[in-house]
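Shown here is a partial selection of chains from the complex, left in place.
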């Protein structure tokens, strides 16, 4: 069994942002030399997500509105977590969007359907945060 | 390490539908000959889900009502994604229900609790769509 590990770093300019990381994940896969197996990609922080959906800017605005409806950022004092922090909404948003994705690796490629793209979802940004890529296989 | 890959195809008669695919996944596992490892099952389309829950028709109606409350299909123009499409709600519903499940394989069986059943969740159906089954182990 071969295994590969890499961290990707992000520092968004806004509190919330969606970043397409598919190309970076493909580079990791190439670097790993693994042809058959699985690839785990997860946020290493608990106010961020990794998820798979469509790379369409209108949809990303819909995600923002949807998440703000379910777990609004403000007023900050609606959340008990927000004593010394202001990011309770980010912890909730991350639960809806998910922490991680697991992707099949077949013939050295991400085994994807036609529109699958991988995103880093930042819900409490403007500071350095990490995503972990772990690949196992042969 | 052994690996196995198969696609399952669906074409639902309604826009939204839940289909129990546990038997089909068990057939894949048998066909793979893998006894110890893990099985990934994921929607290959971004308006569908694979998830594990109860095979109870009342609950499936509750899921439908729950998802329509959080991300209603109509009016279509409430979503910025719906310029040329009408399926923004399906992209959102899929985030709540999830893209994939990962199942432990032990002694050649899906290592399940008493009521776990695997479902394909279609949120934008009436066309051919796929689910990927990938098994690794030995």
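Note that the chains take the letters A and B in the order they are written out, and that residue 1 is the start of every chain.
Simple rule for what comes next: a residue touches a chain if its C-beta (ideal position, glycine included) is under 8 Å from a C-beta of that chain, and two chains touch if they have at least 3 such contacts.
All of these numbers come straight from a predicted model, not from anything done at the bench.
Novice: Given 2 placed copies of the single sequence, give me the total number of copies for the whole complex.
Specialist: Counting every copy in the complex, the total comes to 3.
The rule is simple: only the chains that are shown with their structure count from here on.
Novice: Fit subunit A onto subunit B over the CA trace and report the rotation angle, somewhere between 0 and 180 degrees, nearest 5.
Specialist: It works out to 120 degrees.
Novice: What is the distance in Å between the mean C-alpha positions of subunit A and subunit B?
Specialist: Distance between chain centres, rounded to whole Å: 20 Å.
Novice: In their shared complex, at which residues does subunit B touch subunit A?
Specialist: 1, 3, 5, 38, 40, 42-46, 70-71, 79-83, 88, 91-92, 94-96, 98-100, 102, 130, 132, 134, 136
Novice: Which bits of subunit A are touching subunit B when the two form their complex?
Specialist: 1, 36-38, 51-54, 56-59, 61-63, 66, 70, 96-98, 101-102, 104, 106, 111-116, 137-138
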